[in-house]
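A protein chain is absent from this complex, but the other protein chains hold their places.
Think of it as A and B in the order they're written, each chain with its own count starting at 1.
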Amino acid sequence: MTARERIAGNVAGYVDDRTGAAKWMKKNLTKVFPDHWSFLLGEICLYSFVILLLSGTFLTFWFDPSMREVVYDGSYEPLKGLEMSAAYASTLDISFEVRGGLLMRQIHHWAALIFMVGIVVHLLRVYFTGAFRKPREFNWIIGVGLLTLGIVEGFLGYSLPDDLLSGTGIRIAEAIIQALPLVGSYLAFFAFGGAFPGEAFIPRIYTVHILLLPGIFLALITVHLMLVWYQKHTQFPGPGRTEKNVVGYPLMPVYMAKAGGFFFIVFGVTAFLGAVASINPIWLYGPYTPGQVSAGSQPDWYMGWLDGLVRMAPPLETHAFGHTISWNILIPGLILPGIMFTGLALYPFIEQWATGDKREHHLLDRPRNTPNRTAIGAMALTFTLVSLINGGNDIIATTFHLTINQMMWFSRIAIIVLPPIAFVVTKRLCLSLQRADRDLVLHGRETGRLVRMPNGEFVEVHEPISAEKAWLLTSHEQIAPLELPDHDAAGVRRPAAIKNKIRNRISRATAVAVPKATETERRELEGHH
Amino acid sequence: MKRLSRLRRHRAAGPILLIFALFTIGTTFQVASAVNKETTSTADRAVTIEEGKQIFLKGCSSCHGLNAEGGQIAPSLIGVGAASVDFQVATGRMPMADMSQQAMRKKPVYNAEEVNALATYVASLAPGPQVPGEEQLNYERDGSVAEGGELFRTNCAMCHNFAAQGGALTQGKYAPTLMGVEPRHIYEAMVTGPQSMPVFSDKTITPEEKLSIIKWIKAAEAEPQLGGAALGRVGPVTEGLLVWTLGIGLLIGVAVWLAMKAR
Partner (left out) sequence: MSNEIEQIKDPGLPAHVHRTTDTDPKAAARAERQVAILFGLSALGTLLLIYSYIFVKEDIFFFIPVMGKTNAHQLGLGLGMAIALFCIGAGLIHWAKTLMPDEEVIAYRHEFRSEDEDRAEFIKTVKAGASAAGLGRRPLIKRTLGAALGLSALTPLLLLRDLGPLPKDDLTKTSWKAGTRLVTDPGDRPLRPEDLEVGAVAQTLPEIAPGAHRSLSDIGKDAVLLIRLRPEEFNLDAERLSWTHEGIIAFSKICSHMGCAVALYEQQTKHLLCPCHQSTFDVTRAAKVIFGPAARPLPQLNITVDAEGYLVARAPFNEPVGPSFWERSS
């Protein structure tokens, strides 16, 4: 035993004496993780969160979250002598007086954008592969919670510097609060400590942004990761992979090196963006005052779809019995997003109800094999994309020589018409891909080589696919549709008859599939080739 | 002939021929249009109201009327002053290429003397804003950058954007970028309110304040990229685009490399 080994042994013994750690450390260091690039998307979020904590802490050492008025006397000439809030002035100081300050501000903001991008692509991967099914429904709900809180945290974060662009965003947020029936004006006055903008808002959202929400994030992310750890990660279907095993690499050393390395990659890419691309140049926006606004005012991208919905909303307001309800604000700002996020959170249960499938699933689906789910996802994506594009309609109009009026009307129509079209097209695409898979298994790969037979016939040579590939293309389950009865054994109509009928119909639509190729069919065809 | 026949059938023959044809057409057009440009700007004219009137009758009266009284398709120019003419014609907006509501800045048709003649003629029709002289435009001396920024953000940014990059108006019109615009033309635009732009009278924005605005615009134009590539100075839209293309692209690229089996 070398000296190093002896010392390490003593340390380990010291810790194990007090915690019993050796047993579970040994078990967990050999834990197996499956390897696929799409499993790293969640890690992008996790590492971005760490980067946000680190860079954010740096910024808190210089940021002054106060709205009291100061006169700027720093090195940025075009703002010298102007009155502004201490929050804005301290952000200018971070940018121009603190070495590395502007870099850290930019890294922090780019990391926030990447965090949200990561959440979305991770969500899409989990959704389209069906990783949210039992036993992972709870983790899915936590994920949707992280998405929602991330949007809020990002909005509060870029509002802290109190510049013209983010202040405009706060004005709009206040209008949404104010529009709430019954309690709106009270909630708005409580949130802002009086009329907009007041002097209380920035210090208050500072507390939420650096303490409350990060605390909630830490707790949620910890539970999220612990569930993944305990339930073990899902894996893609393939040769040797079953519902009862995990095929991959051990935590130590492979996964530690790869995942640890990926942290440095994410940090490096974020730092690269912070180095070469300007983001949130608050010195150009100017300090916030309600009497000013810039053309082309948008929120950060993850709120762009909300802005787009608000822009395309019809001008509906009800005035009755001395009261006003602003549907033009409530529907796009609260009701529609509420429906979307609730639907998203409940989706695992909705799908379970539709298919009647209550079993555990650890093998992922290939999206083509679940055409209904994939099509619903495409529909939701289309809806979000149309609203996101409309959020930037004025910049798109000037760039591509369109009019904002055209963009608005296009969006109003497209958001209703395009999602169903996307559903139908995607479903058909999935079924075509299933058919192609089936042909591949039964007939082999088309090599493109033409051979002339002795009898004069031209045939294309097909190469049979490997056993591994054949298994990959046929290992999926094709769930039979539900056939819930509307009468019981004695012929009496059940109370849930209508619900069952609807459920049957939905599960039939969900179960539409091209039948898998079977070994029997392959053998039959072999005789013909 | 066998060699030529062989060359004709070479794989690269088609593309080479295409490139040659494009090059020929391109250079021919360049030369031809350059020749056209030469003939309009060589004449040396004396500045008289009569000269301006002649230019006006030839190039402007078809829309603005024989006496500049205006009509269905163009407004009256009586009282618009020399400043309006200098702005519209010297920036190439007039003569308008098409009859839309957006007069775009383009290469001017008339040279400086012709613009001067036109301006003098129109100014003679009725009193109106004059072209500011060099003394009046000494923004470096008379303007304040910080005050100019405040004035810009209150009066101009809602159309021209916070960094004077331009912005959308209704029905396809737009407020153009102010980058690369002569200080004289910025001043004249504020005074005359061209096309969709409102007028900023000297009592609402004083001449010194106008110079401050110009000083701020010029400072913004000259400002280097303090944080990196500016991404157009239009705000979060291009930032979001970058993160969804370069940002996630790089990260997914590395992820694919990470999970690939080594050779």
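As a convention for this text, a contact is a pair of C-beta atoms (placed from the backbone, for glycine too) under 8 Å apart; a residue touches a chain by one contact, two chains touch by 3 or more.
The model shown is predicted, which means the values in this text are computed figures rather than measured ones.
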Touching the left-out chain: which of A:Gly74, A:Gly193, A:Pro337 or A:Pro464? A:Gly193
Given that one chain is not shown, which residue among A:Val247, A:Leu402 or A:Ala509 touches it? A:Val247
Out of A:Thr324, A:Ser432 or A:Thr447, the sole contact with the unshown chain comes from A:Thr324
Contact residue for the chain not shown (choose from A:Asn139, A:Ser166, A:Gln292 or A:Ser387): A:Gln292
Tell me which stretches of subunit B touch the chain missing from the display. 101, 147, 150-151, 154-155, 158-159, 167-171, 173, 193, 195-201, 203-204, 206, 209, 224-230, 254, 257-258, 260-263
Which parts of subunit A are in contact with the chain that was left out? 31-32, 99-100, 102-103, 106, 135, 168, 171-172, 174-176, 178-186, 188-198, 200, 231-232, 239-240, 242-250, 253-254, 257-258, 260-269, 271-272, 274-276, 288-297, 307, 310-317, 319, 322-326, 328-329, 332, 360, 362, 393-394, 404-405, 408, 441, 467-468, 470-471, 474-475, 516-520, 522
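Heads up, the rule we're going with is that only the chains that are shown with their structure count from here on.
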Centroid spacing, where centroids are CA-atom means, of subunit A and subunit B in whole angstrom: 42
Subunit A partner, complex, touching residues on subunit B are 145-146, 148-150, 153-154, 157-163, 165-168, 170-172, 174-175, 216, 219-220, 223, 225-231, 233-237, 239-240, 242-244, 246-248, 250-252, 254-256, 258-260
Which stretch or stretches of subunit A touch subunit B in the complex? 35-41, 44, 77-82, 95-96, 102, 106, 110, 113-114, 117-118, 121, 164-165, 258, 261-262, 265-266, 269, 272-281, 283-286, 291-301, 304, 392, 394-395, 397-398, 401-406
